[in-house]
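For this depiction, one protein chain was excluded, whereas all remaining protein chains were kept in their positions.
Entry: subunit A
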Amino acid sequence: MSAALLIEQLLNGLQLGVMLFLIAAGLTLIFGVMGLINLAHGSLYMIGAFACAAVAAATGSFWLGLAASLAAAAAAGALMEVAIIRRLYERDHLDQVLATFALILILSEGTRWLFGSFPLYLDIPPLLQGAVPLPGGGQYQLYRLAIIGVGIVVAVGLYLLISRTRLGMRIRAGESDREMIAALGVDIRTLYTVVFALGAALAGLAGAMVGALQSVQVGMGEPALILAFVVIVIGGIGSIKGALVGAILVGVVDTMGRFLLPKLLALTMPVSQANLVGAALASMLIYIVMALILALRPRGLFAGQA
């Protein structure tokens, strides 16, 4: 095994982690501030991808599509919050899960109705096509490096937003005591809508960026949502820092597991059997990691104050 391969796989893990962070950040923010479990977060990710693909196909520009994905996901998020989600804050988690699960079904079928059952085409912009050389003789896809870059920018941006701005102060206050900040005269309803739209926009951005890499199709959000839930459970529900650490942990463990487990098993059994068993074990690995972390720290790595 060469150093170039190892570096490439580490970058792959980092890139997957960054992607998961974009989805998980919104999910954990919404849970932290509003105490809401939003299963329809994956649908916002899908909306971002479809908006980007549709606008890119109509205008020929990926960048306009990217802007459209942010706008569409944020608008869809705000609309969802005002029309439906707002009624769920006072209810228990079971009602929230039921209602947001219904939203998944409605949004998926709505998207199918608008765009059809066949996957849409979305390509990487010409500027980011191709691969760049890595130290050690390897190569790495430029677009994936760009995703890592965007993830870092978003992480820093979120940190500054939450620790340095008035909005961030209100978000933090909302996390620790909802009634008190309402009593202090902060317009809590608007704050909730803004936080929800912000989380939705991040998911939409992730959807658009992943859409160019994978396939834009109905139902693309749910597998990503499951991983995002694993991330926020590992990181500690409500913690942005936890989401970042959890996402990178899940990304690297998943990538390395898929890569190394079959090789390790091949030392003790025939290769084709090792490949089968290794693949099966690798798909369980992040859940095993989650179980271990929960056994040691039941509230996740960076549990919130709640």
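As a convention for this text, a residue touches a chain if its C-beta (ideal position, glycine included) is under 8 Å from a C-beta of that chain, and two chains touch if they have at least 3 such contacts; residues count from 1.
What we mean here is this: contacts and distances are computed from a predicted model.
> As a check of understanding, state which of "ABC transporter substrate-binding protein", "Nitrogen regulatory protein P-II", "Universal stress protein" or "Phenylacetate-CoA oxygenase subunit PaaI" is the UniProt name of the chain not shown.
Result for the unshown chain: "ABC transporter substrate-binding protein".
> Among A:31, A:143 or A:192, single out the residue that touches the unshown chain.
Of the candidates A:31, A:143 or A:192, A:143 is in touch with the missing chain.
> Among A:8, A:81 or A:175, which one touches the chain that has been omitted from the display?
Among A:8, A:81 or A:175, only A:8 touches the chain that is not shown.
> Since one chain has been left out of the picture, which residues of subunit A touch it in the full complex?
Its contact residues with the unshown chain are 1-2, 4-5, 8-9, 12, 15-16, 108-109, 112, 117-121, 123-124, 129-131, 138-139, 141-144, 210, 212-220, 223, 255, 258-259, 262, 271-272, 275-276, 278-280, 282-283.
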